[in-house]
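All protein chains but one are shown at their positions in the complex.
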């Protein structure tokens, strides 16, 4: 069905803006808010033009307070709205973690379904564009260790649009993390009109027999680049875009490992305790017999993301480091 | 040296109280504070009698604000003190996560060592004693994914005392999580006087050839119990108390796996994204060839810790569930 | 700041009361009902038939006075653990409250016609949420209001500040009642804040702040009624500081002798809100000891009937642990559910 639609080339910000626009048009319960979301249309312009179009009641600026933003959204959601909040950078989710860990994902459970939180929290995350301190953080692992929330990280404009619309329709709280590097760095054909894509499914974005690369968000293009280089040498890498981290599509991961026998997990957050550890642990738990080599992780180092652009590319995994891991598992 | 000292039987709270007392006596820079820490001596009595002994300047109550407590401590530490803060329950660390993630572990890095945070944050954690909502949370994975902090979780009075004194001496921020279940539930011989135990070392607390159980804090007694039951059936389990989660003592973990060929990781936090995933990932990365069975995890379910006592024992791993996993890896 | 008061310490009216006789009698009955619940709950707790229980003895007027102004199926209540009296008066069935403090999930969801969010355990998180609920009510345009409670200690948390700021910026229909009961567990108010009156903080948000004698039902009720009327009329939030005292321990696990004197509690017992209201009614000739006895019996009968209901609730099943985590069970919960049903090896 989506395949039949007209498509246009959009970048990720445009695709997200379009999804927000369509959601506001479709459902009067949808409200958009956050710091600089209204008049300015967001620091990355994700909500550009939407306040003008839908008015200040539906699209509005909030005070500079992330816990307030999330708590306010929880209240709006409990009382019948469909809040879509923007946190300006994922590294600024931290002041809101109490609301997130204590209530966002627990409200349904602690009220036995009497109150639910159909809320979406969008936040740009990750590095690669020389941002200041804390502006390149990748805190997805913290969110994934929170009961009752979903975590979605798209890697292309088409996916971003459909997944964001699905997230807004979802009856549970969804984190929607958007790789800053891909905002304008990636363009793609995007179907027109309203469509949703399923949350909870991983995608094989490139098939291969040699090694499975598991990745998401900003690391998908890095892995695809690595796969292209490897292909030139005759090595076919399989690239699996996890897309939804929670609930994780374990079957697709296992299927890929069963086929290739080799797994490399790639993420840009700091290595220890990163979400890639969960992926590795699931493979080690359920596909051990198929493994022909250790499960390697290529990740950020156990250090703050370096705000000095000169060396950020040594922190953030790139195709070179992915290929080193690939060589190691192949040589094993 | 410690072996030569007089010992007495203490429970964990008493051991911790003794460590705090000794630290206050030894180093005038040590300050103790938190909610109800002063007059009342803490809700678990960990600082009982210390305000009377050292005065209100050294041991004091703070306003009810965890971000304030941690931020205040960071300031005290930067300016030359050795703050030891208590957060009343680990589930109430959440409001402080911004201070923790943004600064506690990053200050040394972001000032190139000009300012450092020799601070200890103590918090009771975990379940097993029928506490209200959020009072049984185990958020260690969040802390372990924070650059620049150390995370220590003792499992016996002797270890608690020596590790807490080491934490207070440590030039970097240390989280010291104390299993509520063990506060009065476990007693042991504790050497008198001042001694420290090394941070960063795992301990084999029971040797065995069949399966390695990796655990920490409140799960150590659960694993030891499982090992006793298994021993009666002639199966010798090795129990490794990780004790320090960050920096993790990977060599001891790998050595154990190389010996037994089988690993079960046990933790009471929710399974997805728990610290056990990191342990499993490291084994899958560095000891694959020695594995004779999948690495299993026995953990809390992906749901909030149930505050209704009637079923908490179905959430929190017990010897029965550990033994089920042991049987699975042995039958593999 | 002036403290709003209608009754003197013995209960004698200081001036004309802004409620009619039937209202005053209704208010007293609500107070007595709350006290009755608290007393019975403590007994249940001692019998091991309740979990940790946070009593509210001494604070009945502060809670009941606000709840009397609300309609359960229209307005919203976001209480902290201390507000069983507000919950009860608002319309939460007693058996639900018992189950709730039994930590039985059957007690967690308010009935469909009672807009009460389950008691908040982490301190202050309810304030921004209440601002959000109130903003929703405002957008829905039905003149409904939200009411939220917090303690003196709770005002120190960042969420108190952020919530009040959101509430004031969006001018939402919200009552924020701070029960200043002098203590946050063992920490006295003067170590919690330097300011003498919490209501002064309202000035930092550009909203009205009122100090009220929290042990004077008439005073709390009338202040709350005005605030609710203002809120319904679109005039925004109000901060109410109710000066009161927690006569009982912090919770059933607490030992107040570790931090405060018996005399202090004794002094406050003299200002008991129920005694004061009863004396007020007696003074006005609106109440008799016969009615008192009848009321006592009726409350006991009600409580026992509700207790029986609560006791009938089945024990929670282990697999409920992973239910209601998502609207539809996801694979990881499903696997756990299967295990907990004993269907997995």
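Labels A, B and C are assigned to the chains in the order they are written; within every chain, residues are numbered from 1.
Heads up, the rule we're going with is that a contact is a pair of C-beta atoms (placed from the backbone, for glycine too) under 8 Å apart; a residue touches a chain by one contact, two chains touch by 3 or more.
As the structure is a computational prediction, the values presented were derived from the model and not from experiment.
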| item | value |
| --- | --- |
| Shown chains that the omitted chain touches within the full complex | A, B, C |
| Per the touch definition above, residue among B:81, B:175 or B:275 touching the missing chain | B:81 |
| Contact residue for the chain not shown (choose from A:43, A:204, A:231 or A:330) | A:43 |
| Positions on subunit A where the hidden chain makes contact | 35-36, 38-41, 43, 61, 63-68, 91-92, 94-95, 130-135, 271-272, 301-304, 306-311, 314-315 |
| Residue numbers in subunit B that touch the chain omitted from display | 57, 62-63, 65, 67-68, 70-81, 83, 95, 98-99, 102-103, 105, 107-116, 147-148, 150, 171-172, 200, 246-248, 250 |
| Touch list for subunit C against the chain that is not drawn | 156-162, 165, 168-169, 171, 191-196, 200-207 |
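In this text, only the chains that are shown with their structure count from here on.
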| item | value |
| --- | --- |
| Separation of mean Cα positions, subunit C and subunit A [Å, integer] | 40 |
| Subunit B and subunit C, separation of their C-alpha mean positions in angstrom | 36 |
| Subunit A-subunit B separation of Cα centroids, rounded to whole Å | 31 |
| Subunit B, residues touching no fewer than two other chains | 67, 91, 94-95, 133-134, 272, 302-304 |
| Subunit C, residues touching no fewer than two other chains | 105, 122, 158-159, 325, 330, 332 |
